[in-house]
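As you look at this complex, bear in mind that one protein chain is not there, while each of the others sits in place.
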Amino acid sequence: MSPALQSYVATLLVYLAVNSIACWGLNLQFGVGGVMNFAFILYQSIGAYITAVLTLPRAAPGVPETYILGWHLPWPLPLAGAAVSGALLALAVGSFALRPRRRDFQATVMLVVSIIAATLVTSEQGWFNGGQGLFAIPQPFSGRLNLGISGYDWFFLGLVAVFAAVVLFFTDRLTGSPWGRRLRAMRDNAEAAESLGTGVRTESLKVYVIGGAIAAVSGGLLVEFIGAWSPAAWGTGETFIFFVAIIVGGLGNNFGAFFGALLVLGVFLELPTFLPTIGSSNTEESVQAAAIGVLILIFLWWRPQGVFPERKHALSRFMPAAAPEPAPGPSQPGTTLSVSDLSRDFGGVRAVDKVSFELLPGTATGLIGPNGAGKSTALKLIAGALKPAAGQVVVGAVNVAGWAPHKVSRLGVIRTFQHTSEFARLTVLENLLAAAPGQPGDSFGGSLLGRRHWRPRQRELLAQAAALLADFQLTELADEYAGRLSGGQRRLVEIMRALMAQPKILLLDEPMAGVNPTLRLTIEEHLRRLRDGGLTMLMVEHELSSVERVCDSVIVMAQGRVLATGTMAELRSNKEVVDAYLVG
Amino acid sequence: MPTSLAEEGIRATLTVEGLAAGYGDTPTITDVDLTVHRGEIVTVLGPNGAGKSTLLKAVLGVIRPMAGSVLLGDRDLAALRSDQICRLSVGYVPQVRDTFPRLTVLENLEMGGYTLPRKAVKARVEAVMELYPQLKRLAARQGGHLSGGERKMVALARAMMISPALLVLDEPTAGLAPQPAATLLNDYIATLAGTGVSLLMVEQRAKEAMSISDRAYVMAGGRVVLHDRADAVLARPDLGEVFLGRTGPG
Amino acid sequence: MQFASRRRLYFWATLVAASALATGCSSSTATSGGGSQSSTSGNYSVTAAVLHAFTGQNAFFGLNAANACKAAAHQVNAAGGVMGHQLTCQVFDTKGDPADAVPVTNRMLVSASHLVMVVGPDGNDIPSVLPLLEQAKVPEMNTVGDPRYDKQTSPDFWRLTPSDSTQAPALAYYAIHKGFTKIVEVYTSDLSAQTTTGPFRTTFSRLGGTIVKSLTISPDQASYQTEVANALAAHPQAIVGEMDARTAATFLSEMKQQKGSLIPFVVTQRATQGDWAPAVLPAIGAASMGSDIFAVAPALSSTGPAIAGFQQAMTAVKANPFQLKNPIVAATYDGVIAFALAMDAAKSTAPSAYVEDIAKVARPSSGATVVHTYAEGVAALAAGKAIQYVGASGLMAFDPYNTANRPYAVWTFNPDAHSWVMGTALPPDAGQ
Partner (left out) sequence: MSQIVLSLGFGLVTASILAMGAVGFTLQFGVTNLFNLAFGESMTVSAFAAYIAHNDLHSNMWLAMAAGGLAGMVLSLMISRLIYLPFLRRGTAQFAMVMVTVAVSIIGKNVLSAMSGSGFYSYQLPPERPVHVLGMVFSPRQLVIIGLAAASLLGLHALFRYSRLGKAMRATSDDAGLARSVGIPTTHLISAAWLLSGLLAGLAGVALAMDLGTFDFNMGGNFLLIIVAAAVFGSVGEPYGAIAGALVIGIASELAAIVNPELKNVVAFGILVLVLLLRPEGLISGRVQMRAEVAA
C-alpha cells in the first residue's frame, strides 16, 4: 500500500471507530433506555469544542480568533474534559427535556435545543469562534512522534481503537447488568417499571447523561484527528444519520450499532462517491440521499428490529436445575396499610369518596363491587399511580399519599395491573429478575463492577425465579420474550414479577382475569402462602370464588364508597350487598 | 327514514346462534344462543366477567365472531364492520365512553343521525328532544362535562336518532346512583319498547332490569346458564348465588 | 435460527457484491477537461482535483470551481497540455462539512492519478483539509476570505482572491467615495460575514463615516420586517454588509415593500457568487437589482486576449453564462493556468518542484514577458524568457503569505445581460 492509500484506509477506520463510539452512546440512550435523543449531534459537538479549547493555547492577541478557556492541557485531559462537558450538558438539557412523558415530545424538545445551541454557537463568536469555528488544533503527541505520513494515522487509529474498546466494554457491562435490565424494562413499559421502583425520569436522565458523555468523547476524538471544528460539521440533520445507523444495525445491540456505523456512515456515505456520475453532481447527491430515506423505510417495514436484533438474554441455563427451593415468602413480614378518607374525582364525578380501611400483616383482603365502583382507582391511589384529592395512605408509619409510584413501591407496596403490563422485549425470566430489589449490579456504579460483583445475588434470585416458574408451570418459557406469550401467561408473569419484588403490601388488580381455572388454583395457593408468611394483601377481583378462597375479609365498594366489610359468607347474607350487585 | 327491519315486520329482529367470540385466540364466550323479537326488551344478566360485554361486541361487529352466526332479520352481521351494522338500523349505547366528550350534546345527537339524510337530521333531533325534554337545557354542554345520568341519557337519545330496529345497551345504569338509574330504566328505556324498537340490554341491576324486561338470559363463565321470562328469572331463589360466588344455578 | 442466519448471509452477500461493483466503477470517475483529447498513447494525464462542497448550501462554490477548472484545462490541453500531459479535472464533494471533508480528501489523495493540484476547498473545509494537503505536499488554490490565513506560511496554500481583511477596507472606501457617510451595517451571522465586520468598522470610521446602526441577523428566517424597519428608521444613505442569497432575497424584498424602493446596498463579493443574483433578482425586480446593488469584488480584466480566452474556454465547457463574467470564477481559472505554467517553468509536474514557481510566473518583474493565455506562456517559456501571467482576473501578485492581493472594483448587475458588470476600479490600496 502506498502511504496515501494507507492514510485513506486508516482514516476510514478512525471514522468507523469514532462513529461506532457515537452509535454505542446513542444505542445506550435509545436502544437500551428508550430516550429519543434528537439532540445527539449536539453532544458530539460539545465534546469536540471542549477538547479543542482545552488543547489549544490561549488565543493569541491580534489573531482574529476568539474562544473560551485555551488551557493547553496535555493529552488525554482534554478528552476527560469533553466527557465531563457532555455529561453536564446532558444533565442540564435532560432535566427539562425529559419532563414530558411522551417520548416524541421529549424528542421535539431536544431537537429544538439542538437548533438553539447551533444558533448560539454560530452567533456567539467569543465561545468557539462563531461560524468559522476552531482550527489548527494540535493532534495528540504529533510533535513528539516521527511516524511519517501514514504512520501517525495508524498510531491514532490505535488510540481510537483503545477508546472504542473501552467504550464497548463499558456499554456492554452496563447493558448486560441488572441495571441494564432495569433500563430495558423501563424502555418497554415505563409505567410498570415505575410500579416496581424505577424512577423513570431519574433513570432516563442517568442514561442520557452517560450517552452524552460517550458522544462527547467521540466528538473529542474526531476533532483531535481532523484538527478543526465548526458549525458546518454538526448540522441538525446529522443526528438522524446516527439514528438510521442504529435502527438499521439493530436497536439494543452493540454489534448492530457497530454494523450500522459501518453500513450507513462507512459504506453508504462513502460508496456512492465511487459510483459513476449521473446527471449533475447535485442530482446525483440528491438521489443518493433519497435512497437513504428509502433504505430507512425498507428496514422499518421488513426488518424493524434491524440487521442484528437485540440479543436475547437467555438466562435459564443459569437456573439451578433440580430441587427448586420452596417458593419465596416475603423476606420481611408485611406492613400495616391504613387508608383514611381517601378521595379522588374525575371531571366532577367522585370516583373514590372518603374510603377508609386498615389492612394488617398476614391478612388478605378482597375488594369487590360492581363495575365503576372505584376499586381500581382506589388501588391506583394507594400505589401512587394517581394522586389523591384528599385523604391519607399510611404504610407502616409513613403517609405516602401523593408520593410518586416508584417511591411508594420502594416501601414494598407492589401493584399489579388490570391490563397486562409485561416488559415485552425481556424474557420471562428477565421480567422476574427486573423486579427484584437489592441487586448489587442494579445501579450505574454496581453495573460497572462487573459480573463477579452481582452474580452471587443473581444466582439467589435465579433460584427463586426457578421455583416460581416451576410452580406456575412456565419453566419451559423462561427464555421466551414476554411479549410473545398468551394473555393468560402474561398475567402469570406479572404476578410472578410482583412476587419477586419482595412485597410487604401486595395490591392485585384482577389477577385472575383471563387465567384458566387450574392456574387460578395455583395462584390462589401462592397468595395464601404469602398471606400466611405475613404479607399484607389487597385484591380487586371479579372472580368471587377466588376471593372467597384467598381473602379473610372482603371490602365491598359501590359508587366510590365502602359499602360493607366482612367475610364472603357474611356479605352473601347481607341484603345491602346483594342489592349492590343486583340493584346497584 | 331508512327502511327498518321493524317496519318490514320480520318477527325475530336478532337471532344469535352458537356464537363463540373472544380476544386473542381463546374464546371468552362459547355456544351462545339468543333471540330478540320485535318490540321486546331482552336483558342479559350475569356476574362480572361472565362474557356479557363480549357478546355485545360480537353482535355489534367490534370483534369478529369465531363461530356461530349473528342474524339481523335474515342478514348475517358476522362479516360487517360496526359502521356498516349501524347503517342496518342498529343503535348502541356503550357502557363507558358513551358520548363524544368534546362534542356538545346537540352535536352528539347529530352524530347519532350521521347515517340519516342531511335534511332529516334536524327534524329528528327535535323529535328526540321531545322524547327527552331535559336535553334541551343541556344542548350546548360538552359531552365530557355531563353527569353520569345525563351522559347516559344523551347516549340513549343519540342511539335513538336513527329510530333503530334494534337498540343495544351495555349496562346503562353502571355507575349511576339508584335514583337516576331507576329513572333511566323506568322512564326512558321501558317506554322505548312501546315505539316498536327491540332492545338487547346487559344489566347488573337485576331486579330493576327484570321489572321492565320481557325475557332474560343469565350468563356465567362465558355461557348462557339460564333463559326464561323476566319475572321467572327474578323469582329464582338462587339468583344471588349466581352473582356472588357460584358458577351456575343449582 | 436457521432462518435468521440465512438472511444474514444474503445481507453480507449483497454487501460484498455492492462493494465489488463500487471498486469496479471507481476507475471511471475522472471527467475530462473537455476540448482536444490529443494525448499521445503511453503518455499519462495529470489531475487537478476540485475539492469543494457540491451539495448543501454552498454547492455553488463547487459548481463555480469545477467549471473554472474545466475551462482552464480546456485551454491548457488545447495548447498541448502540461509538458505533453493532458490536464483533467476531477470532482470531490466535501459536502461543506469539515468532518466529512477529511476522508474525502484522503480518498482524493489515493484515487486521483497524477494529482498535481487541488482547486479548493472553501472556507468551511479548509481548516481540516489544509493539514492533509500540506502533509501530502499537494498545492491548493482557494478563494477563502478567512483573515486567519493572512500570515500563513504553508508553501501549499495559495489564495487567489484577497482576504476579507482587505475586502472590508475596500467596502468602506467605496461607501465613503460614493458619498455614503451615514450607513447601516447588516451582516448575516454566518462564517464570512463575521470576518468582515471588524475591519470594516475600523476603516469606515477612520475615513469619517458614521455607522448609525449595526445589525447582525440570523439567516433563514421567515421575515426580516422588523430588522428592515429598524434599519430604515435610522435613515441611512446606504446599507453596507453581507448576506447570503436567501437572506438577501427576503431582506431586500421586504425593504422594497416597506419603503417602496431600495436604498443603495453596498455588498461584499458574496453577491457575485453564483446563487446570489438568481435568488435576489426575482425577489426585488430587475430595476432595483440594476440600480441599487453595488458589489465590491475583485477586479477583472475587461478586455484583451485574456478575457477572450477565458470566455471562449468557459463557453466550450458549457459553463453557466453568469460564470463568464464572474471574478471568482475568473480568478480560479487563472489559478489553474498559473499552476500549469509554473509546472512548465519548473519543467516538472511534481508539486514539490513547481510550488516555488507559482509566485514567479504571476509576479510583475522587469524583463518578464507579460502573457495573457496559457499558449503564450508556454511559447515564451520555451523561448527561455521569464514570464508574468496576467489572466482574466488581471494582475495576480502573491504576497509573501501566498495571498494574491488584487485591486477591487465595483460591480453592478445588468439585468438585460443577466450578469454582473464591472464598473469603477478602486485603487489597489483602497481603504488601507
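To keep things simple, chains are lettered A, B and C as they appear, and every chain counts its residues starting from 1.
The definition used in the following text is that contacts are C-beta pairs under 8 Å (C-beta built on N, C-alpha and C of every residue); 3 or more make two chains touch, one makes a residue touch a chain.
The model shown is predicted, which means the values in this text are computed figures rather than measured ones.
Shown chains touched by the hidden one, complex as a whole: A, B, C. Annotation: of B:111, B:182 or B:225, B:111 touches the absent chain (contact as defined above). The hidden chain makes contact, of the residues C:280, C:293, C:345 or C:361, with C:280.
When the whole complex is considered, the residue among A:66, A:108 or A:336 that touches the unshown chain is A:108.
Within chain B, the residues in touch with the undisplayed chain are 60, 62, 81-83, 86-87, 92, 94, 97-103, 107, 110-112, 114-115, 118, 121, 158-159, 161-162.
Where chain C meets the omitted chain, the residues involved are 59-60, 63, 189, 215-218, 220-227, 229-230, 233, 245-246, 249-250, 252-254, 256-258, 260, 275, 278-280, 282-285. Not every partner is drawn; the one left out touches chain A at residues 30, 34, 36, 96, 99-105, 107-109, 111-113, 115-116, 119-120, 123, 240, 243-244, 247, 279-280, 282-283, 286-287, 289-290, 292-294, 296-297, 300-301, 304.
Here, only the chains that are shown with their structure count from here on.
Among the other chains, B has the CA centre that is most remote from the centre of chain C. Once CA atoms are averaged chain by chain and compared with the all-protein CA average, the nearest chain turns out to be A. In this assembly, the C-alpha centroid of chain B lies 78 Å from the C-alpha centroid of chain C. In this assembly, the C-alpha centroid of chain A lies 44 Å from the C-alpha centroid of chain B. Taken together, the chain B residues at the contact with chain A in this complex read 23-26, 47-49, 95-96, 144-145, 147-148, 171, 173-178, 181, 204-208, 239-241, 243-247. Contact residues of chain C toward chain A in the complex are 8, 11, 15, 18-19, 22-23, 25-26, 28-29, 31, 54-55, 59, 62-63, 66, 91-93, 96-100, 102-104, 106-107, 109-110, 123-125, 127-128, 131-132, 135-136, 146-148, 165, 189-191, 193-195, 198, 216, 218.
Residues 347-349, 370-372, 486-488, 513, 542-545, 548, 559, 568, 571-572, 577-579, 581-584 of chain A are the ones touching chain B in the complex.
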